[in-house]
Every structure is written in C-alpha cells, then in structure tokens.
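All protein chains but one are shown at their positions in the complex.
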Amino acid sequence: MKEIVCDVAVIGGGPAGMAAALSAAAEGAQVLLIERNEGLGGILNQCIHDGFGIHRFGELLTGPEYAGRFAQQVAAAEGIQVLSHALVTEVGADHTVFCTTPKGMLTCHAKAIVLAVGCYERTRGAITIAGTRPAGVYTAGTAQHLINLDNVAIGKRAVILGSGDIGLIMARRLTLEGVEVVCVLEKMPICNGLPRNVQQCLKDFGIPLYLNRTVTELRGRNHLEQVVVCDVDDRGATIPETTETIDCDTLILSVGLIPETELLRSAGLPVARMTNSTPVNSHLETEVAGIFACGNGLHVNDLVDNVSAEGECAGKWAARYAAGERAGSAIPVECGTNVRYTMPQTLLPGETARLSLRVLREAREQTLVVRGDGDILFSRKLSHVTPAQMVCVELPGIVGINSGKVEVSVE
Amino acid sequence: MKQNLVCFLCPNSCELTVEETESGLAVRGNRCPRGEAFAKQELLDPQRTLTSSVRIHGAEFPLLSVRSDRPVKKRELLPLMQQLRSVECTAPIKQGDIILSGVGETAVNIIATRTMAAKVRGR
Partner (left out) sequence: MQNYDVIIVGGGAVGCAVAYTLSQYDLKVALLERNGDVAMGTSGKNSAVVHAGFNNRPGSLMAHLCVDGNQHFAEICHRLDVPYRACGKLVVGFDDQDMEILRGLVETGRQNGCRGLELIDQAEMQRLEPGMGGVGAMFSKSTAITNPFLYTIHLCEAAMLGGVECFMNQEVCKIEPQPNGFAVLTQTETYRCKTLINAAGLYSDKVAAMAGDDRFCIYPCRGEYLILDQHASTMISRPIYPAPHKGVGGLGVHLTTTMSGNVLIGPNAEYIDDKNDYATKPAVLEQLFAEAQQLCPQLTRNLIIGQYTGIRSKLVAKGEKNFGDFIIEESDRVPGLINLIGIESPGLTASLPIARMVADIIGRKQELRPNGQFQAEYRGPVRFREQSREAQDALIAQNPDYGEIVCRCESVTKAEIVQALHNPLGAHSIVSIKNRLRATMGRCQGGYCTPKIVNLMMEELGVAPQEIDFRHSGDMPFPGRVK
C-alpha cells in the first residue's frame, strides 16, 4: 500500500476544495488535492446554467466556466498535486487520510486537512412520501446529471417538488430539453429560490408555482403514473379536502441538501443539528486541531462565491497550521432573536471573521446585531431576510468579552 | 401602466417598479444603475442567455455544455434549442470554442463552456 506525506490534504475538488488548495499553496504549503472524479469542478460541471460568479468575477458564468477558471489556476499553481479518481473513505484524528484509487489503496499523512466534501440531496425516503416505489422519481441533482452529462432522458411529463433554486433551474432545464413541466410545488408558504430564478425559470415558460402544497403519495407499479398532491396548513399538516392527483411520469425532488459528514464522523467530530455538520472557529478549524472544513460539507450555501471564499479561508489557515501556527481559544457565538444558526460557531478574539447566518423567519428592515457583555459590538442593516437566503457579513475583531460569549440577533 | 419586476443581474434581486411616464419609462427600487437598464430592456425586449448541451464524441461524457456568447431574444430560446439537437462535435474541445456561429435573429455564437479532453482508450 502506498503512503505519501504532504503539508495540506484537501479532500474534494469542487469549488470549495479548489479554492482551499489554491490559498494553501499561496501560503507556501505542499498540497494534495484529492478528487473522486476524473476532472475537478464537482457538482458545478452539471450546473450548465448561468448565474455563477457575479460577486467574484463580476460576470455571469455557467457552472463549468466557474469551475474551469479555478481548475486552470490549480493546474498552473506551484505546489498542488491533484489526485483524481480517488475516494477518501476515512480520515483519522491524527491527520491520516485513507483513499481508494484504481492504482491501489493510498494513505496520506498530512500536517493539516481541509474537508471540502460537499453535500447530498434529501430524498423521497427522508421526507417519507408514501406510495409505491416506481421508477421516475429523482432528486434534482441526479436528474441534472442524467440530462446534462449522461444524455439520458428521464421522462416526458414532470412535477417538481420544492422551490429551491435547484428545483426552479430544473424546471427550466426540463422545459428547454422538451419535457412538459406541470408545476412546481412548495410545502412552505414562501418560495425558497431566488426571485430571479422564479422569473427566468418559471414565469418565462408559464410554469405555475403552488405554495403551501406538497406531494403526499406516489402511484404507479413500475413507473410513476401519478402523484397525489394536497395543500398544507401553516403547521405543515395536510388538508385532505384539497387533495388532487396529477398524471406524470417524473417527480423531481428539490427538498434540501445535507452536508456529507462521514469523514467528519470518522475523525471523531460531532455533528450539530442546525447545520447538519460540525462546528468550527473563524479559521474554519474544527474541534480536532488541524482539521478544517468548508463549503457545503460545513453548511449548505446558496452561492458558490461564498463557497469559494470559505475554501480560501480554510486553505489559508490549514497551511499556516501546517507551518506551526496554532489558534488560541475562541469565543462561542450564541444564536439570539431570529437566528437559526451561525457559522462559524466560535470567534477567535481580535481577528476579523466572515460570519454567515440563516434566519428563522422572513422579515423586512432588520438589523443584525452582535452583542457582548450587553454592549453592541457590531450592527448592520438588512433590508430583507428570508430563511432561504444566507446572510454574510465581515465582523471586525472582538476582544475583551468578560462573559466569554457573544450573541447574534436579527431584530 | 405600472409593472413589478425582479432584477436578476445579481443575487441582490432588487424589486423594481417600472412606470410609463410622459418622459419615458421610470424605474424605481434599483440599487445600482444596471437595474434601470435591465428594467427597460426587460420590458421592451427581454433577453436571456441560452445554456444547453450538444452531443460530443470521444469525451468523458456524451454531452458538452454550451451557451450563447450573448443574450438572445427570449422568444428565440426554444427555436435555438431545436437547432442544437442536431449538432454534434468531437473531443478535444476547449472552453470558449465556437460550436455554432451566427445563429438566430441576433446572430449569436454558441460556445463550449467546458474543456473536454479526448478520452484515452480503456479509461
């Protein structure tokens, strides 16, 4: 079995991992970038629509173009070795990385590790839609892979459940590729996707969006023939008298993303309920020193630009960790009014930090407030917040908190 | 006539109101000047970038992702999609390569959005 050593092992060659590898290499680290597929880019390669990179590059790129820009930099960078076709099956708390590759099993001993492993999609089983188990039921990403990369058609008449951006984008993709999209259903009272996607993906093609409505049952013995749909009330309970059936051969599910946590767990890291992933400090370092995490494997992001920014942060600090720099103890961030979670979950004193958060409820004309010992340490006006849109702010360094914690509220 | 729009030039998604006044279209709600231009364009002549794929031979995947190099008229989207169905190309292809040139009313180019190497035999 082969063994190798490196300063920083980056696991995952998607947007987070590529950015992490680049920033670690820029700090002078010898980086091993481990990717399970043939090429870099991860999920971006199947996101052939445009809308990526406006913050970073000031133009609207497609997924493959956004990935391509980073992949070119990786290819040109000094100090990055790309290991493709390699699947990491285990990460040890001692910074050992176990990979399976077509050239054999490989063990990498790294001084620091960046986990940039991405997420997977919530399934029909996870949201327990009852009924038969027919062909024709796909998560949006799986359908996207089949249609955009594999040239495999999945059906002729589709219903989409879930109004997140992926669901909306699939509505347009299916329509463009010749599939009739009957409607998009959303169980929540508000649309989870960006307004621009509602316009470009649904309104442009006259596809109806029904809020407070969901799929309760699948019918069809071998292939999907019908979905049973029904309104839900404010508490999420179904309203039986609104039940109707829709004939369709395809159901696309866009009902949420869940960070991959197998490698975090293998390193002995805890998985918190709110982010479905592990807590980190403002260097994106986990509770195991020298193991960093970023991107959708850390918490699910809306925009790839933020994923890249997290990758850069994790890569930089992983390189510095590998060079011997250690972070001190951090100040816990508590969630106050209308804050579902923050990431990072702890702040390193005196250092600026990118704080991401999601709210619990939609609200307008709000202020994000960070308090310590009852004092306002930072505030920022927010014109409109929704649970579907992540809030991201740059926090100045915080010092001298007697209570040893800060609280973040949106009020 | 008053119309509500959402600007989709960036994720800020400004909620715009466009009103027809004696001095032309008046746009409100935009946080940057591009929003005003967007609103007028959207009302007078809505345009979209077309993204799709074409068949490719000898690459890792059987499809190559492509887009129009400029926005096309909204009503051109479906006819152009039809045109792309019969297009084929062969690896290697570089991102930015022109796959079809001067198509549609706006004479846009269809360009590759991904570099695809020729597949090594046996891989």
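For clarity, chains are labelled A and B in written order, and residue numbers in each chain start from 1.
Throughout what follows, a residue touches a chain if its C-beta (ideal position, glycine included) is under 8 Å from a C-beta of that chain, and two chains touch if they have at least 3 such contacts.
The structure presented is a predicted model; accordingly, all values stated were derived computationally and were not measured.
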Touch partners, limited to displayed chains, of the chain removed from view: A, B
Selected residue (touches chain absent from view) among A:49, A:95, A:111 or A:124: A:124
Touching residue (missing chain; options A:5, A:75 or A:153): A:153
Touching residue (missing chain; options A:102, A:206, A:374 or A:400): A:102
Residue ranges of chain A at the interface with the undisplayed chain: 1, 36, 85, 87, 89, 98, 100-105, 120-121, 123-126, 128, 130-136, 138-139, 141-142, 145-147, 149-156, 177-178, 216-219, 221-223, 238
For chain B, residues in touch with the removed chain: 53-55, 63, 84-85
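Assume only the chains that are shown with their structure count from here on.
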Where chain A and chain B are represented by their mean Cα positions, the distance between them in whole Å: 25
Chain B partner contacts - residues on chain A that touch it in the complex: 38-39, 45, 48-51, 54-55, 60, 62-65, 68, 148-151, 176-178, 194-200, 204, 302-303
Residue numbers on chain B that touch chain A, as the complex places them: 5-11, 13, 15, 48-49, 51-53, 55, 60-63, 65, 67, 74, 77-78, 81, 95, 113-115, 123
